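Structure first, then comments.
Of the protein chains in this complex, all but one are displayed in their positions.
Right after this comes subunit A.
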């Protein structure tokens, strides 16, 4: 076990689609667990991250908790990977950037259809939203970017295989071009 590469993953302001795509590597996940040990990830449900070799982040940064988690990952991971459109560009959640935060919250919690007992949540348990959604490389240094919405399982597999074997990261055209 000691020789295994430690990997952690997290989904910030994303839809878990990238994690689903990771699971789409199907039976190759058996090969993968031969090579790696999963630390904090939604797959293990470990809550605190330990020292890791690779951290993979899905989703952008939309609230204070995202910032904290992301910084924890950066502190503990030798290599940090930005996976998918949201973590690279902000993606769908960043569509709120054209509105004021106040407008978004009022639409959701005060004026939206079917809202009862209308009030904007202010419980300290709930993380505060940033006024804009940001890609993760605007908050921490990122080593690799894996584009796609989501990146296909084969792309993720190729990336991990090459990264783990220490080879230069190279893709077939179809793996990272979606035209």
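Here is the rule we use: a contact is a pair of C-beta atoms (placed from the backbone, for glycine too) under 8 Å apart; a residue touches a chain by one contact, two chains touch by 3 or more; residues count from 1.
Criterion: contacts and distances are computed from a predicted model.
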Identity of the absent chain, which is to be given by its UniProt protein name, from "Urease accessory protein UreD", "Iron complex transport system permease protein", "NADH-quinone oxidoreductase subunit F" or "Thiamine biosynthesis protein MoeB": "NADH-quinone oxidoreductase subunit F"
Residue touching the undisplayed chain, where the options are A:75, A:111 or A:174: A:75
Residue among A:36, A:130 or A:176 touching the omitted chain: A:130
Sites on subunit A contacted by the missing partner chain, in the whole complex: 64, 67-68, 71, 74-75, 100-102, 105, 120-122, 124, 127-132, 134, 138-141
